[in-house]
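Sharing a structure here in C-alpha cells format.
Excluded from the complex is one protein chain; the other protein chains are retained at their positions.
Order of writing sets the labels: A, B and C. Residues in every chain begin at 1.
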Amino acid sequence: MQDVKEAVRIQMEDFSQDEEIRALRASSKRIGGIATFLGCARDFSEDREVTQLGFEAYGSMALAEMNRLRDEAIIRFGLLDARIVHRIGTIEAGGQIVFIAAGAEHRGPAFDACRWMIDELKQRVPIWKKEVSPQGDSWVTPHP
Amino acid sequence: MQDVKEAVRIQMEDFSQDEEIRALRASSKRIGGIATFLGCARDFSEDREVTQLGFEAYGSMALAEMNRLRDEAIIRFGLLDARIVHRIGTIEAGGQIVFIAAGAEHRGPAFDACRWMIDELKQRVPIWKKEVSPQGDSWVTPHP
Amino acid sequence: MISVLLFGPVAERARVSMLQFEHRSGLTLQQLRDELAASHPQAFEIVCFTAVNGEQARDPQLPLKDGDEVAFMARFSGG
Partner (left out) sequence: MISVLLFGPVAERARVSMLQFEHRSGLTLQQLRDELAASHPQAFEIVCFTAVNGEQARDPQLPLKDGDEVAFMARFSGG
C-alpha cells in the first residue's frame, strides 16, 4: 500500500480522480456507489474576469478539521470510505480546487454524504480564496 | 478535439474518470462544480457471494435513451455539460459499471442533476444485469 | 418479416434472442405478443416493456409494418 496517498490532504500539486477512486475502491469490495464532487476555478466571478485563484490555509487546523469531517461523514452516513483533497497556492482558471469522494453500499448515502462534506468544508475549514483579475487581486470575504 | 470521446457511450472497455472529467472541463471554463456518480460491482448481493456481473443492453435503444437523458438533464438543471458511460459484458467484483458526471456553475444543480440521471437511467435504459456466483448465474429481475 | 428481439432474462427463458416472425396484414402488437407468449410462456411472464423500432410502445393495438423491429423486455436492471 506504499503508493496509496492519505485519504485527507492539503497540497499544492494537482490531483488525479483515477488515483483517488482507485484508492477508495481498494478499501472495500462492498462499495456499490461512489459520489464525488470536484470544485473548479471558474474564469469569472460576479461578471468580473478571473484569471487565477490563490488559496491559503491554516494548514494544521484545516487538515485536522478535514479529517474530523471525514470521520463524521463515515459514521453519520454509514460510508465504507471517503476522501478529501484541497489544493492551496495558485490555480489557473479552469483548474481543479477540491475533490471529495464518498463510497457506500448504495448510492443514496454516498450522494448525501458527499454533499454534506462539501457544504461543511466551506463552513468549517480555515482556507481562504483570493481572486486574481486584470483589475487586481482581492480576497473573497463572504458575508454572514 | 480528436481525442475526446463521445459524451454518452456504451462500451465493453473500462473508463477513466480523469479522461471523462478532462473532457467535461474542456467544454466550459464557467464550470464551478462537477458532481459524479460511479457504480461499482459489489462482491455480494442479498448475502450471496458474487464473483462477476454480466451486462447486456438493447444497444441502439439504450444509447438513444441515454442521450435523451443527458439532453433533458442539461435543460432541466441548467448544466454546462454532462457525460454518461455504461459498460456491458463481464465485470469482475470491484470493477466499474457506470459513470455519470454533471458540470454546472454551482454545486447544487450539479448534485441534483447527477442523482436524477442515475435514478432515471435505472428506470429508463434497456440494460440487464446478471449475477455470477459460485452457486450459478442469475439475471436480476427487479420487482415493480 | 418482423424482427423480434429478446434480451437478458427474457432471452434466457425463451432460449433465443432473435426471431423472425412472418408479417401479415393487420397484425397488431398485441397479436404478435399473444402468439409468441403462447410458444414461450415462461419468457413472456417477465415482459414489462415493449419497443417498436427502438421506441417504447404502450398501445397494444399498434399495427405492425413489414420490417418492424419489436423488442419484448423484462424490467431494466442496469446502472
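Throughout what follows, a residue touches a chain if its C-beta (ideal position, glycine included) is under 8 Å from a C-beta of that chain, and two chains touch if they have at least 3 such contacts.
These numbers come from a predicted model, not from an experiment.
K.L.:
Looking at the whole complex, which visible chains does the left-out chain touch?
P.N.:
A
K.L.:
Taking the entire complex into account, which one of A:Ile21, A:Ile34, A:Ala57 or A:Val132 touches the absent chain?
P.N.:
Hidden-chain contact among the options goes to A:Ala57.
K.L.:
Among A:Arg25, A:Arg42, A:Arg70 or A:His86, which one is in touch with the chain left out?
P.N.:
In the full complex, the listed residue that touches the missing chain is A:His86.
K.L.:
Touch as defined at the start, partner being the missing chain; which of A:Val8, A:Val50, A:Ala73 or A:Val98 qualifies?
P.N.:
The single option touching the absent chain is A:Val98.
K.L.:
Going by the touch rule given at the top, which residues of chain A touch the chain that is not shown?
P.N.:
Residues of chain A in contact with the hidden chain: 39, 55-58, 60-62, 64, 86, 97-98, 118, 121-130, 139-144.
In the analysis below, only the chains that are shown with their structure count from here on.
K.L.:
What whole-number Å value describes the gap between the mean CA coordinates of chain B and chain C?
P.N.:
The answer is 26 Å.
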